[in-house]
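With one protein chain held back, the other chains of the complex are shown just where they sit.
Labels run A, B and C following the written order; every chain starts at residue 1.
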């Protein structure tokens, strides 16, 4: 089973890395902050799978922190930093 | 297909993505984009600490490296923008 | 007072889960629970009175709809012709209370083809993936279930086109 967990975790890491193209491309600031969304869910899933795959329960806490931080990053971005539609 | 094999794939992906991302953070002109890439780098770095069997460091990296630093950077950018706008208003007035 | 005890019990259960049940963790857990209780009442998050029967009906509905929401969007993103025809609509709430409305506008984004884009007191603006009456029907069904969940009577809407 642990081969499956690590395999799917690798696959999820790949979808994250490919998704980063969208941050680089933009074009609007809104498109860039979608990365927080991507990490919040995909990163959490990858960490939970790793936790099971290498049987290390503390990794679930890392997943929990990741979930919280992604939400914070999105909120901070729209509240503070977003200047408008320009590049 | 053993777990070890997939572990290798995961590590190689990380090892390729991290330097590319670090390079992009450094060369990106648009500061907002650079901050978001920096946060992304921090999160991937947290995954790297996980693979190095240091979940406590991973936790600190995610919370401090990506989270708090990222939010502070975003706030600083917002502050810079406000000041720049304030300056323009002063010149006009 | 009773609400405070129930809430403290829930928070303690949450702490037990998060800390993995280690005894020494309560040294930090008890102050954290006290702080959470204080903040909760200070910020006035009251009025979340849901009914058990409503929850039993809401949960399967919500899980089923978000399952079809995921399948729907997955099919659209993988289909070569990109079958999208987005639109922005306004939906007027029939729910009488604010907490239920906020809850509903969050749930909207997980349903098939709808994304809540702006929330004002009486209505919500919803971005839809597909033009047409399907989205409104989806929202009406959700609103009925949310009303059931919170045990609320909905205002009647006589002449809605």
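Assume a contact is a pair of C-beta atoms (placed from the backbone, for glycine too) under 8 Å apart; a residue touches a chain by one contact, two chains touch by 3 or more.
Everything below uses one rule, namely that contacts and distances are computed from a predicted model.
For the chain of the complex excluded from view, the name given in UniProt is "Monovalent cation/H(+) antiporter subunit G" [choices: "NADH-quinone oxidoreductase subunit K", "Monovalent cation/H(+) antiporter subunit G", "Pyruvate synthase subunit PorD" or "Dihydroxyacetone kinase"].
Taking every chain of the complex into account, the chain not shown here touches A, C.
Residue-wise, the contact with the chain that is not shown comes from C:117, picked out of C:32, C:117 or C:136. One chain is missing from the display, and on chain C it is touched by residues 14, 16-18, 20-21, 66-67, 69-74, 76-78, 82, 84-88, 105-107, 109-110, 112-113, 115-119, 125, 127, 129, 131.
The chain not shown here touches chain A at positions 1, 4-5, 8, 11-12, 15-16, 18-19, 21-22, 28, 30-31, 33-34, 36-38, 40-42, 44-45, 48-49, 52, 57, 60, 63-64, 67-68, 70-71, 74-75, 78, 82, 84-85.
We adopt the following convention: only the chains that are shown with their structure count from here on.
Averaging Cα coordinates per chain places chain B and chain C 31 Å apart.
The centroid of the Cα atoms in chain A and the matching centroid in chain B are 11 Å apart.
As a whole-number value, the distance joining the C-alpha centres of chain A and chain C reads 22 Å. Under the contact definition stated at the top, not a single residue of chain B touches 2 or more other chains. By the touch rule above, chain A contacts chain B in their complex via residues 2-3, 5-7, 9-10, 13-14, 16-17, 20, 23-24, 26, 29, 32-33, 35-36, 39, 43, 46-47, 50, 53-54, 56, 58-59, 61-62, 65-66, 68-69, 72-73, 76-77, 80-83, 87.
In the complex of the two chains, the chain B residues touching chain A come out as 1-3, 5-7, 9-10, 13-14, 17, 21, 24, 30, 32-33, 35-37, 39-40, 43-44, 46-47, 50, 53, 55-56, 58-59, 62-63, 66-67, 70-71, 74-75, 77-78, 81.
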